[in-house]
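Here the complex is missing one protein chain, while the rest keep their positions.
The first chain written gets the first letter, and so on, giving A and B; residue counts start at 1 in each chain.
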Amino acid sequence: MATLNIVNKSPFEKRTLEQCLSRIAEGDSVLLIEDASVVAVTGTAYAELLSGCAQKLYVLSPDLAARGLTDKELLGTMTAVDYPGFVELVTEHERVHSWL
Amino acid sequence: MEDEYEGGVVKKFLYVNRRAPHGTVYALESLETVLIGAAFDQDVSVLFIDDGVFQLKKQQQPEGIEVKNFSKTFRALEMYDVEQLFVESESLAERGLSEDDLLVDVELVSRASVHELVDQQDVILSF
Partner (left out) sequence: MAIELNGKSYETDEEGYLENLADWDPDIAKVMAELDDCDLSENHWEVINFLREYYEEYQIAPAVRVLTKAIGKKLGKDKGNSKYLYELYPYGPAKQACKYAGLPKPTGCV
(Lines give C-alpha, C1' and ligand atoms only; values in the text may rest on other atoms or scores of the structure.)
Protein backbone atom coordinates (compact mmCIF):
# COMPACT_ATOMS: atom_id res chain seq x y z
CA MET A 1 0.00 0.00 0.00
CA ALA A 2 2.80 2.37 0.80
CA THR A 3 3.93 5.14 -1.51
CA LEU A 4 7.41 6.66 -1.69
CA ASN A 5 6.96 10.39 -2.16
CA ILE A 6 9.93 12.24 -3.60
CA VAL A 7 10.27 15.99 -3.10
CA ASN A 8 13.04 17.99 -4.79
CA LYS A 9 12.15 21.64 -4.07
CA SER A 10 13.23 23.65 -1.07
CA PRO A 11 10.21 24.57 1.06
CA PHE A 12 11.70 28.05 1.37
CA GLU A 13 11.05 28.48 -2.35
CA LYS A 14 8.08 26.24 -3.19
CA ARG A 15 5.31 24.78 -1.07
CA THR A 16 5.69 21.28 -2.57
CA LEU A 17 6.87 19.66 0.67
CA GLU A 18 3.92 20.91 2.71
CA GLN A 19 1.52 20.14 -0.14
CA CYS A 20 2.85 16.60 -0.22
CA LEU A 21 2.74 16.11 3.56
CA SER A 22 -0.88 17.26 3.74
CA ARG A 23 -2.00 14.46 1.41
CA ILE A 24 -0.16 11.31 2.37
CA ALA A 25 -0.91 8.46 4.76
CA GLU A 26 0.97 7.56 7.93
CA GLY A 27 2.54 4.48 6.40
CA ASP A 28 3.94 6.42 3.43
CA SER A 29 7.52 7.66 3.14
CA VAL A 30 9.06 10.92 1.98
CA LEU A 31 12.49 11.20 0.41
CA LEU A 32 14.07 14.66 0.20
CA ILE A 33 16.41 15.09 -2.75
CA GLU A 34 18.12 17.99 -4.52
CA ASP A 35 17.09 21.37 -3.01
CA ALA A 36 14.62 19.73 -0.62
CA SER A 37 17.56 18.20 1.24
CA VAL A 38 18.29 21.57 2.90
CA VAL A 39 15.58 20.98 5.52
CA ALA A 40 16.81 17.54 6.59
CA VAL A 41 18.97 19.08 9.31
CA THR A 42 18.25 20.72 12.67
CA GLY A 43 17.93 24.45 13.13
CA THR A 44 15.72 25.28 10.13
CA ALA A 45 12.23 26.80 10.24
CA TYR A 46 10.87 23.42 9.09
CA ALA A 47 12.52 21.36 11.86
CA GLU A 48 9.40 21.33 14.01
CA LEU A 49 7.08 20.27 11.18
CA LEU A 50 9.42 17.48 10.09
CA SER A 51 10.11 16.30 13.64
CA GLY A 52 6.38 15.81 14.18
CA CYS A 53 5.85 13.74 11.04
CA ALA A 54 4.27 10.32 11.33
CA GLN A 55 5.82 9.27 8.01
CA LYS A 56 9.29 7.83 7.51
CA LEU A 57 11.59 10.57 6.25
CA TYR A 58 14.73 10.11 4.19
CA VAL A 59 17.28 12.41 2.66
CA LEU A 60 19.67 11.64 -0.18
CA SER A 61 23.11 12.11 1.39
CA PRO A 62 25.03 13.16 -1.76
CA ASP A 63 22.61 16.08 -2.12
CA LEU A 64 23.15 17.04 1.52
CA ALA A 65 26.92 16.79 1.11
CA ALA A 66 26.85 18.81 -2.10
CA ARG A 67 25.25 21.65 -0.18
CA GLY A 68 27.83 21.54 2.62
CA LEU A 69 25.27 20.45 5.18
CA THR A 70 26.87 17.26 6.47
CA ASP A 71 28.41 19.26 9.34
CA LYS A 72 24.90 19.88 10.70
CA GLU A 73 22.96 17.42 12.80
CA LEU A 74 20.29 15.42 10.97
CA LEU A 75 16.77 15.70 12.34
CA GLY A 76 15.93 12.81 14.65
CA THR A 77 13.16 11.68 12.32
CA MET A 78 15.41 11.73 9.25
CA THR A 79 17.41 8.83 7.77
CA ALA A 80 20.18 9.52 5.27
CA VAL A 81 20.43 7.19 2.26
CA ASP A 82 23.02 6.89 -0.51
CA TYR A 83 22.19 6.02 -4.13
CA PRO A 84 21.89 2.24 -3.51
CA GLY A 85 19.66 3.15 -0.53
CA PHE A 86 17.50 5.25 -2.88
CA VAL A 87 17.07 2.24 -5.17
CA GLU A 88 16.21 0.04 -2.20
CA LEU A 89 13.53 2.51 -1.09
CA VAL A 90 11.98 2.43 -4.56
CA THR A 91 11.83 -1.37 -4.51
CA GLU A 92 10.39 -1.48 -0.98
CA HIS A 93 7.43 0.73 -1.90
CA GLU A 94 4.55 -0.15 -4.14
CA ARG A 95 4.66 3.05 -6.13
CA VAL A 96 6.63 6.25 -6.40
CA HIS A 97 5.10 9.71 -6.51
CA SER A 98 7.59 12.32 -7.68
CA TRP A 99 6.19 15.69 -6.72
CA LEU A 100 7.36 18.13 -9.37
CA MET B 1 -4.56 0.51 -32.75
CA GLU B 2 -7.07 -1.06 -30.42
CA ASP B 3 -6.47 -4.55 -31.79
CA GLU B 4 -2.71 -4.26 -31.53
CA TYR B 5 -2.84 -3.76 -27.80
CA GLU B 6 -5.64 -6.14 -27.00
CA GLY B 7 -4.50 -8.54 -24.32
CA GLY B 8 -1.58 -6.28 -23.36
CA VAL B 9 -0.86 -5.22 -19.80
CA VAL B 10 -3.33 -2.73 -18.37
CA LYS B 11 -2.15 -0.66 -15.43
CA LYS B 12 -3.90 1.90 -13.31
CA PHE B 13 -2.40 5.32 -14.02
CA LEU B 14 -3.10 8.42 -11.96
CA TYR B 15 -2.04 11.73 -13.47
CA VAL B 16 -1.66 14.42 -10.80
CA ASN B 17 -2.03 17.97 -12.10
CA ARG B 18 -0.78 20.66 -9.74
CA ARG B 19 -0.07 23.63 -11.97
CA ALA B 20 -2.19 26.38 -13.50
CA PRO B 21 -2.44 26.27 -17.30
CA HIS B 22 -0.67 28.57 -19.81
CA GLY B 23 2.15 29.94 -17.59
CA THR B 24 4.19 26.78 -18.07
CA VAL B 25 3.91 23.84 -20.43
CA TYR B 26 3.14 21.30 -17.67
CA ALA B 27 -0.65 21.28 -18.06
CA LEU B 28 -0.60 20.75 -21.82
CA GLU B 29 2.12 18.11 -21.59
CA SER B 30 0.12 16.28 -18.94
CA LEU B 31 -3.01 16.32 -21.09
CA GLU B 32 -1.12 14.90 -24.07
CA THR B 33 0.29 12.16 -21.87
CA VAL B 34 -3.18 11.37 -20.55
CA LEU B 35 -4.43 10.97 -24.13
CA ILE B 36 -1.54 8.69 -25.02
CA GLY B 37 -2.18 6.54 -21.93
CA ALA B 38 -5.83 6.29 -22.91
CA ALA B 39 -5.03 5.52 -26.55
CA PHE B 40 -3.00 2.56 -25.28
CA ASP B 41 -6.09 1.34 -23.42
CA GLN B 42 -4.68 1.92 -19.97
CA ASP B 43 -6.89 2.55 -16.94
CA VAL B 44 -6.47 6.30 -16.63
CA SER B 45 -7.63 8.68 -13.89
CA VAL B 46 -6.70 12.33 -13.46
CA LEU B 47 -6.45 14.24 -10.19
CA PHE B 48 -6.42 18.03 -10.01
CA ILE B 49 -4.96 19.58 -6.84
CA ASP B 50 -3.40 22.92 -5.87
CA ASP B 51 -3.20 25.29 -8.89
CA GLY B 52 -4.04 22.33 -11.13
CA VAL B 53 -7.74 23.03 -10.51
CA PHE B 54 -7.41 26.15 -12.70
CA GLN B 55 -6.92 23.85 -15.71
CA LEU B 56 -10.62 22.99 -15.53
CA LYS B 57 -11.89 26.54 -15.13
CA LYS B 58 -14.71 27.45 -17.53
CA GLN B 59 -14.43 30.39 -19.93
CA GLN B 60 -10.70 30.22 -20.61
CA GLN B 61 -9.80 32.53 -23.48
CA PRO B 62 -6.05 32.12 -23.99
CA GLU B 63 -6.17 33.31 -27.62
CA GLY B 64 -5.17 36.78 -26.41
CA ILE B 65 -1.84 35.44 -25.18
CA GLU B 66 -1.50 33.34 -28.34
CA VAL B 67 -1.87 30.01 -26.61
CA LYS B 68 -4.04 27.17 -27.86
CA ASN B 69 -7.25 26.74 -25.84
CA PHE B 70 -6.60 23.17 -24.80
CA SER B 71 -9.14 23.41 -22.00
CA LYS B 72 -11.66 22.33 -24.65
CA THR B 73 -9.85 19.01 -24.89
CA PHE B 74 -10.85 18.07 -21.32
CA ARG B 75 -14.38 17.68 -22.68
CA ALA B 76 -13.13 15.01 -25.08
CA LEU B 77 -11.65 12.83 -22.32
CA GLU B 78 -14.92 11.00 -21.79
CA MET B 79 -14.73 9.72 -25.39
CA TYR B 80 -11.26 8.42 -24.62
CA ASP B 81 -12.78 6.47 -21.72
CA VAL B 82 -11.03 8.72 -19.23
CA GLU B 83 -14.08 9.13 -17.10
CA GLN B 84 -12.48 9.54 -13.73
CA LEU B 85 -11.60 13.15 -13.13
CA PHE B 86 -11.01 13.94 -9.47
CA VAL B 87 -10.76 17.42 -8.01
CA GLU B 88 -9.73 18.24 -4.44
CA SER B 89 -12.41 20.37 -2.75
CA GLU B 90 -9.95 22.27 -0.53
CA SER B 91 -7.89 23.37 -3.54
CA LEU B 92 -11.03 24.71 -5.21
CA ALA B 93 -12.19 26.54 -2.07
CA GLU B 94 -8.76 28.11 -1.41
CA ARG B 95 -8.93 29.64 -4.89
CA GLY B 96 -12.46 30.93 -4.57
CA LEU B 97 -13.78 28.32 -6.97
CA SER B 98 -16.58 25.79 -6.77
CA GLU B 99 -17.71 22.84 -8.85
CA ASP B 100 -19.89 25.23 -10.92
CA ASP B 101 -16.75 26.95 -12.20
CA LEU B 102 -15.53 23.78 -13.87
CA LEU B 103 -16.04 22.89 -17.53
CA VAL B 104 -16.53 19.15 -17.01
CA ASP B 105 -18.23 16.88 -14.50
CA VAL B 106 -15.80 15.79 -11.82
CA GLU B 107 -15.74 13.81 -8.64
CA LEU B 108 -14.79 15.87 -5.60
CA VAL B 109 -12.36 14.38 -3.08
CA SER B 110 -11.15 15.78 0.22
CA ARG B 111 -7.49 16.49 0.96
CA ALA B 112 -7.53 13.80 3.64
CA SER B 113 -8.76 11.17 1.18
CA VAL B 114 -6.28 11.88 -1.64
CA HIS B 115 -3.95 9.14 -0.38
CA GLU B 116 -6.76 6.57 -0.67
CA LEU B 117 -6.98 7.36 -4.37
CA VAL B 118 -3.20 7.17 -4.71
CA ASP B 119 -3.17 3.82 -2.90
CA GLN B 120 -5.29 2.24 -5.66
CA GLN B 121 -2.80 3.06 -8.44
CA ASP B 122 0.04 1.24 -10.12
CA VAL B 123 1.69 4.36 -11.51
CA ILE B 124 1.62 8.02 -10.44
CA LEU B 125 2.63 10.72 -12.91
CA SER B 126 2.88 14.21 -11.46
CA PHE B 127 2.83 17.41 -13.48
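In this text, a residue touches a chain if its C-beta (ideal position, glycine included) is under 8 Å from a C-beta of that chain, and two chains touch if they have at least 3 such contacts.
In this text the structure is predicted, and so the values were computed from the model without any measurement.
Counting the whole assembly, list the visible chains that the omitted chain makes contact with.
The chain that is not shown is in contact with B.
With the full complex in mind, choose from B:V25, B:A76 or B:A93 the residue touching the hidden chain.
Touches the omitted chain: B:A76.
Even though one chain is hidden, which residues of subunit B still touch it in the full complex?
Its contact residues with the unshown chain are 1-2, 32, 35-36, 38-40, 68-70, 72-73, 75-76, 79-80.
Please note the rule applied: only the chains that are shown with their structure count from here on.
List the residues on subunit B that touch subunit A in their complex, please.
So the residues of subunit B touching subunit A come out as 16, 18, 26, 49-50, 111, 114-115, 118-119, 121-124, 126-127.
How about subunit A: which of its residues touch subunit B in the complex?
1, 3, 19, 22-25, 28, 95-100
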